[in-house]
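Missing here is one protein chain; the remaining ones are kept as they sit in the complex.
Labels A, B and C are assigned to the chains in the order they are written; within every chain, residues are numbered from 1.
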Amino acid sequence: MASTKKFDIENLGTATFPSPLHLSKTKGDKVFNFVQDKDRLLYNISLSEFNRCVTENDEPLCLQKAGPREKLLFDPPKTTAAIVTCGGLCPGINNVIRSLVMGLYYFYGVKNILGIPYGYEGLIPSYGHKLKHLTPDVVKDIHEFGGTVLGSSRGGQSVSDMVDTLEDNQVDMLFAIGGDGTLKGANAIGEEIQKRGLKISVVGIPKTIDNDINLIDKSFGFETAFDMASPIIRDAHNEATGAYNGVSIVKLMGRDSGFIAACAAMSMPVVNFVLVPEMEFQLHGENGFLESLRDRLETKHHAVIVVAEGAGQHLFAEDGAETKDASGNVKHKDIGPFLKSEIGNYFKTMDKQVTIKYIDPSYIIRSAPANAGDSIFCSRLAHYAIHGAMAGKTKFVVGRLNNKFVYLPISEVTSRRKKIDLEGEFWFAVLESTGQPFLMG
Amino acid sequence: MASTKKFDIENLGTATFPSPLHLSKTKGDKVFNFVQDKDRLLYNISLSEFNRCVTENDEPLCLQKAGPREKLLFDPPKTTAAIVTCGGLCPGINNVIRSLVMGLYYFYGVKNILGIPYGYEGLIPSYGHKLKHLTPDVVKDIHEFGGTVLGSSRGGQSVSDMVDTLEDNQVDMLFAIGGDGTLKGANAIGEEIQKRGLKISVVGIPKTIDNDINLIDKSFGFETAFDMASPIIRDAHNEATGAYNGVSIVKLMGRDSGFIAACAAMSMPVVNFVLVPEMEFQLHGENGFLESLRDRLETKHHAVIVVAEGAGQHLFAEDGAETKDASGNVKHKDIGPFLKSEIGNYFKTMDKQVTIKYIDPSYIIRSAPANAGDSIFCSRLAHYAIHGAMAGKTKFVVGRLNNKFVYLPISEVTSRRKKIDLEGEFWFAVLESTGQPFLMG
Amino acid sequence: MASTKKFDIENLGTATFPSPLHLSKTKGDKVFNFVQDKDRLLYNISLSEFNRCVTENDEPLCLQKAGPREKLLFDPPKTTAAIVTCGGLCPGINNVIRSLVMGLYYFYGVKNILGIPYGYEGLIPSYGHKLKHLTPDVVKDIHEFGGTVLGSSRGGQSVSDMVDTLEDNQVDMLFAIGGDGTLKGANAIGEEIQKRGLKISVVGIPKTIDNDINLIDKSFGFETAFDMASPIIRDAHNEATGAYNGVSIVKLMGRDSGFIAACAAMSMPVVNFVLVPEMEFQLHGENGFLESLRDRLETKHHAVIVVAEGAGQHLFAEDGAETKDASGNVKHKDIGPFLKSEIGNYFKTMDKQVTIKYIDPSYIIRSAPANAGDSIFCSRLAHYAIHGAMAGKTKFVVGRLNNKFVYLPISEVTSRRKKIDLEGEFWFAVLESTGQPFLMG
Partner (left out) sequence: MASTKKFDIENLGTATFPSPLHLSKTKGDKVFNFVQDKDRLLYNISLSEFNRCVTENDEPLCLQKAGPREKLLFDPPKTTAAIVTCGGLCPGINNVIRSLVMGLYYFYGVKNILGIPYGYEGLIPSYGHKLKHLTPDVVKDIHEFGGTVLGSSRGGQSVSDMVDTLEDNQVDMLFAIGGDGTLKGANAIGEEIQKRGLKISVVGIPKTIDNDINLIDKSFGFETAFDMASPIIRDAHNEATGAYNGVSIVKLMGRDSGFIAACAAMSMPVVNFVLVPEMEFQLHGENGFLESLRDRLETKHHAVIVVAEGAGQHLFAEDGAETKDASGNVKHKDIGPFLKSEIGNYFKTMDKQVTIKYIDPSYIIRSAPANAGDSIFCSRLAHYAIHGAMAGKTKFVVGRLNNKFVYLPISEVTSRRKKIDLEGEFWFAVLESTGQPFLMG
């Protein structure tokens, strides 16, 4: 009865080549079955939503299940794939590259795989970067390293020129690993391709260490990020307890969403305050952050604060025009030193000695190699991306929702960012862990 | 319309005390809302199941959502809680203990918390183990350590005697952290309590490093387990490549389910063969494991094999009576040395030199401290366990399903073990990672 | 024939109590022999120095061998020891504290051990910090943690008041763990004690993460420091290679001596330039640093620079009065951001695009727990410190020279700082590792 029109994935044409994967179409033979486009998964899994749909005779919101399709649009031995990595570093990029190459090469028999150097710049001939030929031998050890072996760059390039390069190199599918801007760029490339009547599949693998991709459970590298941050918070705790009224501030990534700060704090439960962009806390006044901090110091004589880089922007006086970075993100004021200074001034005013340590480990976290969980996650994302591309799907990303891998239209995940719901159970868990007040000011 | 009778959680009585948690009952106030017993989550989240239920007018299978309830059965200042840890070590036990103590103490104001020493033995006075008084100060640093600060033991004890001890110590709620046997014991304790007409909540927090708890996504410590195994597999790879025709065998935990072996192998993608209990592979003959291994050596001259401890039991000749360990688990034959010997003999027969290294890191993995992801998971499990216990629920475990925390009756999760579905997408992902044949023999 | 008057250690009096250690005085019985004050070790171990001494009939420079003495000044059951930790954090402080407590308690039977809280502040009653009683049970797990469980503070306090507190608490020996300022303070305390005719042994355990203690091989925490820095440099390398013409700058500790920067760079041999305080490099001009950097970028398109915090102070314009921190150290100008800015400007001038990442991991390094090597080293330093104190020696530090543990007068090690000899083999090894020019400018 129920079906869904939403979140449909576009196909470049009718897939006709049989998949070389020896999978099954029948249950019970101990061999995995091909996945069909009609296999879908519910977005909202509460019983009340089920009942609402039934009562209102409404279609539930669904997503297409990721996985290998029986028919391919591309003939593997004649297929050329290209991989590009854009934006800032994030743990796991090399794992994704490796698994794309291994999966294309060994499973589908795609032997022609191009690495685009230094992000979208690498698709613009005038930069003079040379395309790399990627083989299993080239990538076999790269999962041990952070960073990206292809290099990266920020910012967009001429869509038309980039598609020219894809055409010139007879690329059949482009895997774009990057964040919001990169994915929007990939979508534009996909649209230009369709406008030109070409058959080049464009697949996004969302890379955002901030875990702020709309609709999906988590993005790769995110778990490694708070795994790396965890011992640093322990160090910050050592600094805080090492001095009388010691206060340690750890600034972590999180431009618009505080997931890393929140998870890092929960993972090393010595944190007393987590400040995230989603929460408009007040510094001063009754119930303000500084008063809460003072309470903490008076009872325990040390405190650890984790602050997301995008937190507290409302505390900075308006000073006219916003500035943006090369990726088009609004440049934030630096909350870390600001907080350090405000805390220092506050206690100086009341003649109370505090020792404040400020720690900003950003690059150390984002350039680390993926941890074990992310390594698996990256591999699986890459394999699902390949399956979708070979079937001729385009302008989609691969992601995980409710613990299942799905395909989503790029346009849906770039429409807005995922944020912490201050009223949700995740944020409540953070408050349980830190013991900080629900609202500050 | 739809409702569910399944997976209901028992309550010891009508909860009447107001929760001291300052939560909300209205949406939109940026304060988390109390969770109600009627809040439920779908078990099967596929669109086809949704459609089946609608078509057949069937109730979907649902689970009760975990979370703080508005009314409590126990008056916090007068409540005594007890914590017991049983069975083998698993990363994260101390995290659970710590979060139970912190949550009970600071959130609900339960100050009387007893630590039961050395598992169920600690509830039997004749062993002479002394109960410990647990406070925030006692537990504040224990999350940094593997193992269990309470000590543990295997095997059951007299249910009646254990309930006597709970009564004698005026315990109102017992948190039992343990595996299958422990949970069955907890259920029996819960039944004896109800038979006596007592109001003692019994809560299970499933501990199985093998991740083989029925119905739930994952158990705590599992992620740390393959995180710890990952560099050991890299070491095994170094050993394998360090010799001509080098073969490394890594035996990992997994009595009946091969999740650790599978995830560890995917996390360090140098593994060529994963052997799990779910798969009845053949050693000899065409397409047998040894022939596949020979193929591998002939092309690459090294190989890495990860084998779950419970794999290949079908290969041992029947020799009469099974033996069981103190926890009541069937004692397995040791597949590791057997495999080493069989591989050695096979290649000796064909006069091919191989160098075999056998690695068994079991204790190193299970006694490690929890990684960052598990630390969060353990904290959240503990907090949800507290919420359920304070509300007067009993004979339930806390778990995660489809990425959400739920309560499940103990009897449901101990009815059978979760296993790898050889036809499912998880095992397919393993095969994609290793490149091993679908079926061996 | 030869003897030495130099580097003699003062004794508070004649030791008369027999040591409770069951050691030997004869060789060949497989039991360690008591060490005698006359056991000495050569400072300069070259053959040429040997020959010079022989030719000129000169005494070689020698140091007293550390170790347990047969006779003690203090009667263990009646002895009170005190431990104080001062200055910034350094890996291994807790290891030293633990080993002092364990050694005093179990070997000599000294049961009364006081922990002085928050550095020398803790010896001044007006601060209101409470002395802690230290027992094996209190310290048994602290070696797992960075920081100091006693807390610390910077700066000196009234020597007279501190000695009053020692007297009031009937302290017989004070173990002062700290840097240059702390040791000078300890010496002053020792002199005041002698002036008052008291018998309180004062022992320094040199703590300087910079490894700049005069005369000795290395100070504790130093190895952990570059061990911690090593993966951070690898991360910096990932950042550098992740962008076209990527340049990463890692600022490491080293106020006056560049040992951490140099060793960290050698331990992760992707570093192209190490800048240390001992080297007066030029930025501009032929053979200047910037020109060398440009050469590097033109051939390899990425570069990693490690700079000690005290490097390049000669590059800042004189601006009048020096400022000092609470420990009395001259406050340095911040070379890190200066270098980032100068590099940026230089390449902007020549219209060459570079991407610069600046990493300052200071607190992450110093608050880490000791690695295995430092753990052993800290234990041994502590045990040797105890042996010296029990024998009644005072105003000495324990250190290692030519791989042997020795006692040195505090006054000798605080007279000047150890620095890298730019003409020595250590610096040559650094140059071999980085390939940077001998002199820059």
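Here is the rule we go by: contacts are C-beta pairs under 8 Å (C-beta built on N, C-alpha and C of every residue); 3 or more make two chains touch, one makes a residue touch a chain.
Since this is a predicted model, take the numbers as computed values, not measurements.
Novice: Which is it among C:R69, C:R98 or C:R154 that touches the chain not included here?
Specialist: The missing chain is touched by C:R98.
Novice: Just name the one of B:D235, B:E342 or B:E423 that touches the chain not displayed here.
Specialist: Selected residue, touching the omitted chain: B:D235.
Novice: In the full complex, which residues of chain A touch the absent chain?
Specialist: 141, 144-145
Novice: List the chain B residues touching the unshown chain?
Specialist: Looking at chain B, the ones touching the missing chain are residues 89, 118, 121, 127, 129, 145-149, 151-153, 231-232, 234-239, 241-244, 248, 357, 359-361, 363-364, 367-368.
Novice: Suppose we count only contacts with the excluded chain; which residues of chain C make the list?
Specialist: 1-4, 22-24, 27-33, 39-42, 45-48, 50-51, 53-55, 60, 62, 67, 98-99, 102-103, 106-107, 143-144, 217, 223, 226-227, 229-230, 234, 263-264, 266-269, 371-373, 375-376, 379-380, 383, 402-405, 422-425, 427-429, 431-433, 435, 438-439
Basically, only the chains that are shown with their structure count from here on.
Novice: Copies chain A and chain C touch; is their interface built from the same residue numbers (over half shared) or different ones?
Specialist: Over half of the interface numbering overlaps between copies: same.
Novice: Just give me the whole-number Å value for how far the CA centre of chain A lies from that of chain B.
Specialist: Taking the average C-alpha coordinate of chain A and of chain B, the gap between them is 28 Å.
Novice: Would you give the residues of chain A that are in contact with at least 2 other chains, written as numbers and ranges?
Specialist: As it turns out, chain A has residues touching two or more other chains at 234.
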